[in-house]
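Missing here is one protein chain; the remaining ones are kept as they sit in the complex.
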Amino acid sequence: MTLTVTDLRVSYRTLGGEVKALDGVSFGVRDGEILGLAGESGCGKTTLGKSLIRLDGRMRHVGGTVELDGRELPIADDRRMNAFRFHEVSLVPQYAMSALNPTRRIGRMVAELLKSRGVRLDRDKLERRLDLVGLPREVLDRYPLELSGGMKQRMVMVVSTLLDPSLLVADEITSALDVSTQKAVARALLGFRDSGFVKSMLFITHDLALTSHIADTIMVMYAGRLTEKAPADVMVKAPRHPYTRMLINSLPEVGVRHAERPLSGIAGSPPSLLDPPPGCRFRDRCPLADEGCAEDPPVTETEPDHFVACWKA
Amino acid sequence: MTTTPLTEGRAGTRVVRREALHFAVRNGKLVTGLGLVLVLLLTGLLGPLVLGVAAPNEYVAAPMLPPSAEHWFGTTTFGQDVFTQFVYGLRTTFAAGALGGGIAAVIAMVVGFTAGYRGGLVDEALNMLTNVVLVIPTLAVLLIINAYLGIRSVAVQALFIGLTSWPWAARAIRAQTFSLRGRDFVDLARLSGLSTPRIIAREIAPNMSSYLFMTFILLFGGSVLIASSLDFIGLGPTEGVSLGLMLQNATQWSALQLGLWWWFVPPGLAITAIVGALYVANVGLDEVFNPKLRIT
Partner (left out) sequence: MRHYFGRKLLVYALTFVVAVTVNWMIPRFMPGDPVAGMLARTGVSQPAAVEAMRVYYTDLFGFDRPLWEQYAGFWATLLRGDFGISIWLFPTPVSTVILRAVPYTLALMIPAVLLSWWAGNRLGAYAARRRLLDNTVLPVGYVLTAMPYMWLAVLLAWGLGVVAGWFPVAGGYAFSLQPALTGEFLLSLLHHWVLPFLSLFLVALGGWAIGMRNMIIYELESDYATYLAALGAPSRLIRRYAFRNAVLPQITGLALQLGVLVAGALVTEIVFSYPGLGSLILKAIQNQDFFLLQGTFMFIVVGVLVANFVIDLVYVVVDPRTRAGMAGAQA
């Protein structure tokens, strides 16, 4: 296992109180595996991605552990976590369009970043990676402003993976791109994995269709909890959790982009995470729910590598 | 996760307003700032009524008296009551600020909305005009104008301040309008055949009302400062008294050398308090209307 997450709990501080964005999530990612993480907005997938690399100021680690290559990540300790960032865990952010300092030439920025982490810039390696994603070497002498959106996206991917991290968190990286660029980005990510630049990957998206193309395993979350986790083909063909089934059925067609909005096929909305009700969190929207669902459904492995949290599955 | 309110359409605006009020009454900066301004404003408005003195420049007592129960802020070298002058001066200063800031805000909105909404050549021309007025040193122009005016009133002073201090605000409003122009609800209004002024008044302005209000506050503060500078140079209103005129008289008649601190401290302190309180209130407003700044 590259990554083992056990009972992770992370909350947000707000004026109304603590929002339990992650409420006891456990899963693992194997060497060489790409885990696709899907769910509606607000289900906790971005929080999970951030928790693995850097909690933002309003987030608080409540409990649970994260292990990477057998070592525990000190996710609550911003300073100690620095040793792991970039070297072991890296991030391709949602905002790749604006992730590069606008007033530095890209090459210089990369060199300064590496130097600040105590690494000498390997120019050859950098140029080979640029070739691999189809970026001309001249981009290093350019300012971010002079690059197109797709170029910036690829540049950020190259920068993030330059130190060959064990785990790469790719957070909604395709949502700002058009369909053909999305495919190119997805292909590049696969290439990075196949060339061994990154050992494993967490691919966060609200786009189940795209996920099924690139991920080996898909994990679906709902209201801060794991709902179902299964190999990609199993998940698409034979989902077991009612929520996942409705998600998959609501897909118009595999390959067509799905906009981020409350799923029209499923009436109602997720419960408030300020003070979530006991029992299954999908209960109120679930067609199969009964009194038994008032108790928390445990995550059970119904088949090898297929995990479901539902009494009815 | 926090919900980011979408300021789209009028229903959205109403929700935002209610939420804004909730945060507004709990925002220390906003409450303190506006409270201080209000206290000074009321002093200016009610003071003269309570005092019942007709002319603030009348000689009422022995000269150069320090503050006492009878003359709260002491008297001037001529025996004028400083507190009476102060109270009347507050009125004038508020009038100059509100009028000057108001005129500047109106011009800024007309120019900003038109340039931002119309775009193209109109935008180019207005942008050029804005830049020219922006570069010209305002006070220098006002000096020339006021110097040639034989009789100067607060209204005329404020008019010219308004006419020269709008450019930065117009620029900011233009940028905001520009970004709102492409939004769905504005497109919808355009498709439904509303005229340009109506779209601006009904769809665009309400969606940036908080921003416009903040702009007015800053213009208000700016006008107070410019007016007091003009007064101080000797180009203030020819009749009456203002905080700037008090400072001018104090320095002109050697209050410094004579140590009459009660003559020059109150007016300057009041100007600083008004302008500073407006700035602080503005920061508070920003926190209220900008959800990103709320949770810290």
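Order as written gives the chain letters A and B; numbering starts at 1 within each chain.
Methods note: a contact is a pair of C-beta atoms (placed from the backbone, for glycine too) under 8 Å apart; a residue touches a chain by one contact, two chains touch by 3 or more.
As the structure is a computational prediction, the values presented were derived from the model and not from experiment.
Touching the chain that is not shown, out of B:140, B:188 or B:201: B:140 (per the contact rule at the top).
Within the set A:7, A:72, A:146 or A:233, the residue that contacts the chain not displayed is A:146.
From the set B:226, B:241 or B:285, the residue in touch with the chain omitted from the display is B:226, counting the whole complex. The chain not shown here touches subunit B at positions 127-128, 131-132, 134-141, 143-145, 147-150, 168, 171, 221, 225-226, 228-229, 232-235, 244, 247, 250-251, 256-257, 259, 261, 264-265, 267-269, 271-276, 278-280. Residue-level contact of subunit A with the missing chain is found at 53-54, 56, 81-87, 90-91, 93, 95, 98-105, 112-113, 116-117, 142-143, 145-146, 156, 159-160.
Here is the rule we use: only the chains that are shown with their structure count from here on.
Put simply, the C-alpha centre of subunit A and that of subunit B have 49 angstrom between them.
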